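Omission of a single protein chain aside, the complex is shown with its protein chains in their original locations.
Entry: subunit A
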Amino acid sequence: IVHKLIKLQIHFVLLISRQGKVRLTKWYSPYSQKERSKVIRELSGIVLNRGPKLCNFVEWRGHRVVYRRYAGLYFCMCIDEADNELEVLDIIHHFVEILDRYFGSVCELDLIFNFHKAYYILDEVLIAGEFQESSKRTIIRLLSTHDSMVEMAKEEATSIGNMIAQVTK
């Protein structure tokens, strides 16, 4: 028999708060700006209105949206119909666990004020809408290297700034 196969790929990732505020969007398939807002509007309408204790999947425009709610925040990922929904649900949880370890019991405020960090953490979990790394330890180690590089650059900048300030005094 021919089993209908589609390559696993996440088309986009959305983080939406219970009030419908967007906290993160990442698009792996090309969507125009207009389409992006439309998708967000439609999906928040569907996902936010679902009650508790239902399954984590909704069918939307021939796609499946896998979502999971953590406190007031919904993590949504959109995949093709024939893909493995639970695998994607595992990816969502994996991502949340990494955020949690990185921020130390993460809450929505962390993601609001550090939205840029959420983006580069996501880049360590997914590339091209494909899953990248199962080891949380590896990812956390990498993230702290990045952070220390940013810190170092900042210190350098301030020390140069001080030097210039002293010279021009």
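Here, a contact is a pair of C-beta atoms (placed from the backbone, for glycine too) under 8 Å apart; a residue touches a chain by one contact, two chains touch by 3 or more; residues count from 1.
Here, contacts and distances are computed from a predicted model.
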From "Gamma-secretase subunit APH-1", "AP-2 complex subunit alpha", "Septin" or "Integrator complex subunit 9", the hidden chain's UniProt protein name: "AP-2 complex subunit alpha"
Missing-partner contacts on subunit A, residue numbers: 1, 3, 5, 7-9, 21-28, 30-33, 37, 40, 51, 53-62, 81, 84-87, 89-91, 93-94, 103, 109-110, 112-116, 119-120, 123, 127-128, 130-138, 142, 145-146, 149-150, 153-154, 157
